[in-house]
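Right, one structure below, let's go through it.
The other protein chains are all here in position, but one chain of the complex has been omitted.
Naming follows writing order (A, B and C), and every chain is counted from residue 1.
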Amino acid sequence: MRQFLSDNAAAVHPRVWDAMRAADEADAPYDNDALSRRLDEAFGALFEREVTVLWVATGTAANCLALATLCPPHGGVVCHREAHIEVDEAGAPGFYLHGAKLILADGAGAKLTPDDVRAAIDPIRDDVHQVQPHALSVTQASEYGRSYRPEELNALGALAKSRGLGFHIDGARFANAVAFLGCPPAQAAGPCDALSFGCVKNGGMSAEAIVFLDPAAAALARYRRKRAGHLQSKGRFLAAQLLAMLDGELWLDNARAANAAAAEIADACGERLMHPVEANELFVRLTAAERDALRGKGFGFYDWGEDAARFVTAWNTREEDARTLADAIAAL
Amino acid sequence: MRQFLSDNAAAVHPRVWDAMRAADEADAPYDNDALSRRLDEAFGALFEREVTVLWVATGTAANCLALATLCPPHGGVVCHREAHIEVDEAGAPGFYLHGAKLILADGAGAKLTPDDVRAAIDPIRDDVHQVQPHALSVTQASEYGRSYRPEELNALGALAKSRGLGFHIDGARFANAVAFLGCPPAQAAGPCDALSFGCVKNGGMSAEAIVFLDPAAAALARYRRKRAGHLQSKGRFLAAQLLAMLDGELWLDNARAANAAAAEIADACGERLMHPVEANELFVRLTAAERDALRGKGFGFYDWGEDAARFVTAWNTREEDARTLADAIAAL
Amino acid sequence: MRQFLSDNAAAVHPRVWDAMRAADEADAPYDNDALSRRLDEAFGALFEREVTVLWVATGTAANCLALATLCPPHGGVVCHREAHIEVDEAGAPGFYLHGAKLILADGAGAKLTPDDVRAAIDPIRDDVHQVQPHALSVTQASEYGRSYRPEELNALGALAKSRGLGFHIDGARFANAVAFLGCPPAQAAGPCDALSFGCVKNGGMSAEAIVFLDPAAAALARYRRKRAGHLQSKGRFLAAQLLAMLDGELWLDNARAANAAAAEIADACGERLMHPVEANELFVRLTAAERDALRGKGFGFYDWGEDAARFVTAWNTREEDARTLADAIAAL
Partner (left out) sequence: MRQFLSDNAAAVHPRVWDAMRAADEADAPYDNDALSRRLDEAFGALFEREVTVLWVATGTAANCLALATLCPPHGGVVCHREAHIEVDEAGAPGFYLHGAKLILADGAGAKLTPDDVRAAIDPIRDDVHQVQPHALSVTQASEYGRSYRPEELNALGALAKSRGLGFHIDGARFANAVAFLGCPPAQAAGPCDALSFGCVKNGGMSAEAIVFLDPAAAALARYRRKRAGHLQSKGRFLAAQLLAMLDGELWLDNARAANAAAAEIADACGERLMHPVEANELFVRLTAAERDALRGKGFGFYDWGEDAARFVTAWNTREEDARTLADAIAAL
């Protein structure tokens, strides 16, 4: 089986394994161990500014713990109608934010522009009867594999600031966006207040990082993380994964590999592509018969509605598999 | 340093590592993988009845997801005043149970008897002004390392049933209790509705099991687990840890080793012991000077109030370290 | 000033005042007084079946306490995108339902058909990643003053039943719907599980009724009402309002008066009407200049977007004022 279902269950990178094994010896519990205490500095170097970093096991927890520092229970978080936090997190924001509302905006490619955000929030009356927006969350790369350019994030950040909105980025595939953009990570994160920095989909096992720009927000999130049962006692194994990723730019190497595989397939898709491929996901117009044909050749992928399919590459997608899929699509 | 601070940060057992490595190849995400799908059967064999099992990363999450199936937001959970869920989980039950209340009971050794429970709930007026009890939670082994006998659990279960209370066991150190009691696991769990089955403190890395007797409760908990950000996409690595533990009774071997080390130290403590040692924790009367002396010899442990210390052994506590500590205490 | 802004701040009907004054003498507190204890029977007679009735002070509380009996915290409530619970209750459902989600459906006139409901819920994958629908809530009369016919409610109820959804009706203006439909109240409530029966907008002061078909749901709501701070100690004054309304069909007389005033104005609006007038609200296409002209003549009303206005009549709208407004609109 040549697997293009998702990157979320891929194997763990050998260097991540090595780092975890190296962390086996007992150290202080929770995040008092030596590895966890190195995270702020390691991510600070990456983002070229002081940050405070918390590990958690999942992207859902990362997103929600970050958002809970930006939006009170009676407030709202603006996000795309197809954002992962709205569609695929089982209402976790409602849980973590104590009933706060997701205010849904529309935008091409599951991305939002300032105009899209304004269209969602300008109609909200400034009174106590309507839920007021308190934060903005966007996904980098987006749910359709589109990457925000630095200037787009700056424009969103400026709007957020002018409206008093906290700014969060769901970076479950942040690495793929940075690899695509070729810019410094800080630019790919724009002027956000908190970033969910993905690792699991990129060769990690069970660690994501929440990168906070505001230490006070991070301090708050520490209490909330424990309260949510996400403070693991052997947290050193999560820190080890994250540090291994940053070490020698493994995170970027992995993302580049996934992106390269996606690009190779994209080249074969031509007009079939529903969205430009700017990360490691492809949304491809394919009839049911065509999908059957591909599956018959051993390719695994999800249907995307009636007339399309989604393919996702991973850090360990084999060059040969990508080329074979590209050829198979081209041959349809 | 000879470490007796806690078992919660100990190294991971080699067979757990092996099982995790063996799970590396991509499988279906979340809990759709082959290993996760084996959990019900494996734990069913252990408990000699049908059960439904969910993995989560922490004991706090296990406890809270279990309790959330037994108590509504407007209800209360009876527990010991020194229960972990009351004292050391940062208010997680308040979060997961949406403001439900912990109704605190007193009992010797952090254990509860039916009389203790009645003393806590009988004064509650049966009207809408007071929070009504809906569940009972006890810890096996208790926060003071005491183990409930099967007949004690049966009596608690009978009371719970007669009062319409769900019955939960926090088994963060369930293995140590079973190893101490020498009875079948089912008897050490009594007639509970849900059990948090600990693994992390017993040689695991990042997996605990919630064992549900009622499949409907488990189905509910599945939604809540995802909603809490605890559904890891590479869940196979959690399942692997749990299965490795059950394989060949590793969980019992590990617990027996920890208990044996504790017993050896206990023998040296005599009258200093504040509680009988029925698992792997020791609470020992020691003056500040005595504690200083022990620390001077390289032993690590926590103070317990002004005049005592807590020692915890782990699956990998070295026989030599336990003996040396025993000798040092005896020589005080 | 001839006021057509809303019915929600109108004067209290004299018979309601009389009933409140008659309730002045101390009685048992909360809902243990004689008047509160008569509610089940009085509403039971009205709806021709056994019901359990709780008073609360506001429609928001009524809606949310009802819905909280039908949908768990991890679930979703299907409602119209312009439903009051979505648009004008400050996120109260998120608060009362502990983060449950409103699943938004579209439908003409702020009404929903079974097809509309299906269009909203059929795309929801039946897995733990997406919030599953647990309840349906519709507004009778709708937010655009449209009344559901009994057969429409029956069809919705049948769908709800087949999908396992609880069925709630927000009847803030239920009286106006019944007055319009001319059918027995039970038919205007359809096969719902719980009805928020409005009184404040219809000549009451501070009382709404939640009518439960299931006594167990009502019992649950009693705890939740107290927990929400809605159990008033002098609850007899709320019961008095509700009983006064039912006495001699005052509730219907008041609604008929409001509807008649609305109908008179509607006749003058002709093509200007955006929605058929089936209760006591009118949505009328009027340019800014026309609205200025009407306001210049002393009429009070809200703008409705750029090119329309909303007029609401009340139980005490003077016949003369309605006629004058009708004439003024006709003369534009």
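Just so we're on the same page, a residue touches a chain if its C-beta (ideal position, glycine included) is under 8 Å from a C-beta of that chain, and two chains touch if they have at least 3 such contacts.
Predicted model only: the values in this text are computed from it and were never measured.
Visitor: Per the definition of touch given earlier, which of A:His84, A:Arg146 or A:Arg225 contacts the omitted chain?
Guide: Result: among the candidates, A:Arg225 touches the missing chain.
Visitor: Hey, which of C:Ala10, C:Val87 or C:Ala141 is the one touching the hidden chain?
Guide: C:Ala10
Visitor: Looking at C:Arg81, C:Arg118 or C:Lys234, which makes contact with the chain not pictured?
Guide: C:Lys234
Visitor: Touching the absent chain in the whole complex: find that residue among B:Leu97, B:Ile121 or B:Ala279.
Guide: Final answer for the missing-chain contact: B:Leu97.
Visitor: Could you pull out which residues of chain C are in touch with the chain that's been left out?
Guide: Touch with the absent chain occurs at residues 3, 6, 8-12, 17, 21, 24-29, 33, 56-62, 64, 89-92, 94-96, 200-201, 205-206, 223, 226-234, 236-238.
Visitor: Considering the whole complex rather than only what is displayed, give the residues of chain B touching the chain that is not shown.
Guide: On the chain B side, contact with the omitted chain comes from 73-74, 76, 87-91, 93-95, 97-101, 128-131.
Visitor: Which residues does chain A use to touch the chain missing from this display?
Guide: Chain A touches the chain not shown through residues 30, 72-74, 98, 128-129, 132, 220, 222-227, 231.
Criterion: only the chains that are shown with their structure count from here on.
Visitor: Per the centroid of Cα atoms for each chain, what is the distance between chain A and chain C, given in Å?
Guide: 42
Visitor: Measuring from the mean C-alpha position of chain A to the mean C-alpha position of chain B, what distance in angstrom results?
Guide: Here the centre of chain B sits 34 Å away from the centre of chain A.
Visitor: Give the residues of chain A that touch two or more other chains, as numbers and ranges in rising order.
Guide: Residues 89-91, 94-95 of chain A each touch two or more of the other chains.
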